[in-house]
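Here's a structure for you.
A single protein chain has been omitted; all remaining protein chains appear in their positions.
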Amino acid sequence: MMEKMIFGRFIPGDSVVHRMDPRAKILFVFLFIAIVFVANNAWGYAILLGFTLLVVFLSKIRLYFLINGLKPVFILLIFTFFLHLFFTREGDLLFSFGFIEIYEEGLRQGIFISIRFLVLVFMTSVLTLTTSPISITDGIEVLLGPFKKIKLPVHELALMMSISLRFIPTLMDETGKILKAQMARGSDIGSGPMKERVKAVVPLLIPLFVSAFKRAEDLATAMEVRGYRGGEGRTRYRQLNWQLADTLSLVLLAGLTAVLWYFRA
Amino acid sequence: MNTEILSFENVTFTYNTEDETMRPAVENVTFSIESGEWIALVGHNGSGKSTMAKLMNGLLFPNEGKVKVFGHTMSEETLWDIRSQMGMVFQNPDNQFVGATVQDDVAFALENNGVPHAQMVERVHVALSQVKMEDYKDHEPHHLSGGQKQRVAIAGALAMRPKLLILDEATSMLDPQGRMEVIETIRRLRESTGLTVISITHDLEEAALAERIIVMNRGQKHVEGTPAAVFNEGSELTEMGLDLPFAMRMTHLLQEAGVALQEEHMTEDKLVDELWKYYSRA
């Protein structure tokens, strides 16, 4: 199941969306999250859904892949839908069976909330699927740049993030290896009563910590020897490049806001 | 135009100076390396060679004696200047890869030293082609083999155009193919640029490629000289936990088996040569 999950993953590609400046994409998603709340009727939600599908289309991510990869998220979505359906008691009674009563307003709310949820998940997924984690980090570092003035360690945070990203696959591999080595010594993490399972995690976690600390120490040495002394006086190899498409995307978003406002009840 | 690149003058270092029973990790070591040389620093695990590496790049400072690099005595003041002119490759290929991709990693030291962007692009490109990794510039580290990661680390050092490259057990975690890739890369670099190289290793096969070998034993300099001269120590090296190169081991085994070879041989070719002469004489 986890292997099929695409939430938070990056799929390299060459679409308009892939090529956009990460700053533009991050801003776009943040503004979009706010704009979603402007919609408050069927028209508004239909427009939002259409707009989101347009962005997915532009990103050249296959809709099937997106839906399939987000299955666990849909379970949450369906749950939210039914929650609203059953527990909102306003408007006309549409249907009743025993203690279950469904009202018009409940159905409306259920559908609207689901769409809202769906477009948010789709839009953020498009961001992570089309932007490499390191570009997102770059984008955040630059966007947060002004906060350096209030002594926020922006450069250090970004570096921490990029190093963590860099080491995730390494540590995943290592976890697998240690797990197998302990299984070969008769440790059984996947079964037995809870108490046994917790005990079985120790032989996995300790070696993992020991190795992570060793790696951190080695990495610190390597960085120091290569002249790392903090953000002061550093230049950047990765350059961000704001283009016309980036400006246009934000203009488009402004257009969407205007349209939503117009249709607002 | 031989100028001194690095020297140790009576260097002693103890990890815990409070503890009287503690043996110094490095004891009264003196040597000097000139520009353009390839030096191998060999010793078994725990012979003090990794401590020496740390003394060379200013991660440690000697308790006694002096470490001089590029004519400057290593100290808090000269440290960063010295480091910007020396490249270093460590043992574990994973733990020194800082960048998200190959090219980001090569650029890391350049960024730290404030090199302007246009120059960085150029230097990253050149360095990657020197280690034949241009085709991999957008690859992420976990998609590379150990040997490839070490070549990227070498490129990262080369991008700074260093005067000195130190390989600290850089091949000891690699498979035979990876080891060959790295050694081949160093060889080519030496041929094309004459870069000064110090390789710290316990593999005498690798050390045999250097021009001069310094053998460390229990924190002291045991012997220093050309590979041929050093390997003449024979059994003494074996007792220290080191292994002679294959051709030399064979020479000794043949002598024991009654083949009266006259010379010590560093390469298989020369050994077969003498065997042939010996045979046709008989």
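A and B are the chain letters, set down in written order, and residue numbers restart from 1 in every chain.
One rule holds for everything that comes next: a contact is a pair of C-beta atoms (placed from the backbone, for glycine too) under 8 Å apart; a residue touches a chain by one contact, two chains touch by 3 or more.
Here is the rule we go by: contacts and distances are computed from a predicted model.
For the chain not present in this complex, what protein name does its UniProt entry give, out of "Allophanate hydrolase", "Cytochrome bc1 complex cytochrome b subunit", "Energy-coupling factor transporter ATP-binding protein EcfA2" or "Sulfonate transport system permease protein"?
"Energy-coupling factor transporter ATP-binding protein EcfA2"
For a quick check of understanding: of B:Q177, B:T193 or B:T226, which residue touches the chain that isn't displayed?
Hidden-chain contact among the options goes to B:Q177.
From the list A:I206, A:A220, A:A245 or A:A258, which touches the chain that is not on show?
Of the candidates A:I206, A:A220, A:A245 or A:A258, A:I206 is in touch with the missing chain.
Looking at the full complex, which residue from B:F31, B:F70 or B:Y278 touches the chain that isn't shown here?
That would be B:Y278, which touches the missing chain.
Determine and list the subunit A residues touching the chain excluded from the picture.
Its contact residues with the unshown chain are 3-4, 65, 174, 177-178, 180-188, 202-203, 206-207, 210-211.
For review purposes, identify every residue of subunit B that touches the missing chain, sorted by number.
With respect to the unshown chain, the touching residues of subunit B are 44-46, 145, 172-173, 175-178, 202-204, 241-243, 246, 249-250, 253-254, 256-259, 268-269, 271-273, 275-276, 278-280, 282.
By definition in this document, only the chains that are shown with their structure count from here on.
Just give me the whole-number Å value for how far the CA centre of subunit A lies from that of subunit B.
The separation of the two C-alpha centroids amounts to 45 Å.
So in the complex, the part of subunit A that touches subunit B is made up of which residues?
Interface residues on subunit A, with respect to subunit B: 132-134, 162-163, 165-166, 169-170, 173, 214-215, 218-219, 221-229, 233-239.
Under the stated contact criterion, what part of subunit B meets subunit A in this complex?
57, 59, 80, 83-84, 88, 90, 92, 94-101, 103-104, 107-117, 120-121, 124, 140-142, 156-157, 160
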